[in-house]
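As you look at this complex, bear in mind that one protein chain is not there, while each of the others sits in place.
Here is subunit A:
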Amino acid sequence: MSSEMETESLNDYNWDDIESIPIKEEASSALCRIMYSEEYKQQLGYLRALLTKQEYSARALLLTDSIIDAVPAHYTAWNYRYNIVKNIDRDLERELVWCQEVAYDKPKNYQIWHYRSLIIELVESRGGSVDISNETTISDDMLEEDSKNYHVWAYRKWLVRRYQLFRDNIEDLTTKKMIALDVRNNSAWSHRFFVMLGDFGETRPETASETVEQEIGFAKIMINQCPENPSAWSYLQGIYKLAKKDLLAEKEFCELYAVGAGKSDQRSVESRFSLPATELLARIYEVSQDNSKASSLYSILGSKYDPMRRNYWEMKRQRLDSANSATVS
């Protein structure tokens, strides 16, 4: 239960006028019965009565807090709470604090993030404004507990889009810090991509190309630290795809880490071998029509370096060979 609610309890309100509507008694043949506790049955009985009356009141607001705590996916409780907030002129700052407490208390409650965004929209539709740095701090706190919480990251992207935080200093530093902490944190990479390039095509061309070059550089530094990390390679490729740049420019870079490439002998230590680099190199050979090289890389990927995906690499090789013979004939 949230701290605000600790000072206020359901017993502080008078419920005498409410005739509880108990949950239907289920037949023994009913599927998926739950042995409800007396407390749960009592609260549900009141909620059902209030929902029927469509009562928008402070006691109803408090009751939804209990229900959402017990059943986080209770879809009408969320809907009802939102309408109570709108109808009783609830202080929206306090409602945001409530959201924060629910989030901290139940990190897996993902409905709360959608609900929070609704409250923020409500604040702004009434001419108010939201402290964005507070929003950032809350999501930072959540990510400290679970650095890959999908719903928190989605909320963070929503903030970036809504408040145009593209290339914002805080977002830049946060993602850099999180990637430094765990270079394999794909969520942090994904967020950085969105922050840096989520408005690609909407910005001035100079800004776009500057960002593209900068982020290619960033990806390569991080690849150098951990060449086998697929998230960084995927980031690099993603930039090329988004900006429609020719991947051929990265051929030599891939060769530094790939097997089977001409320069692989020059690699100083064996540990620098990178599977994603080898895969990207094969792709580069393929798009630059260097089919025999691509084909032999696909072969060696399947037979030696990535046998788990041998059927996939074989399919790639065969597709290439048949395209090849079609061209020749």
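Everything that follows uses one rule, which is that a residue touches a chain if its C-beta (ideal position, glycine included) is under 8 Å from a C-beta of that chain, and two chains touch if they have at least 3 such contacts; residues count from 1.
Criterion: contacts and distances are computed from a predicted model.
From the set "Prenyltransferase alpha-alpha toroid domain-containing protein", "EKC/KEOPS complex subunit BUD32", "Vacuolar fusion protein MON1 homolog" or "Ubiquitin-like 1-activating enzyme E1A", the protein name that UniProt assigns to the chain left out of the figure is "Prenyltransferase alpha-alpha toroid domain-containing protein".
The omitted chain makes contact with just one of the residues A:Ser9, A:Thr52, A:Thr137 or A:Gln225: A:Thr52. Screening A:Tyr46, A:Trp98 or A:Trp153 against the full complex identifies A:Trp153 as the residue touching the chain left out. The missing chain, though absent from the display, is touched by one residue of A:Ser9, A:Asn83, A:Gln214 or A:Ser322; that residue is A:Asn83. Within the full complex, the residue among A:Tyr46, A:Trp98 or A:Phe194 touching the omitted chain is A:Phe194.
Taking the whole complex into account, subunit A touches the unshown chain at residues 21, 23-24, 26, 29-37, 40, 44, 48, 51-52, 54, 70-76, 78-80, 82-83, 110-111, 113-114, 148, 150, 153-154, 157-158, 161, 184-187, 190-191, 193-194, 197-198, 229-231, 234, 237-239, 241-242, 275, 306-312, 315.
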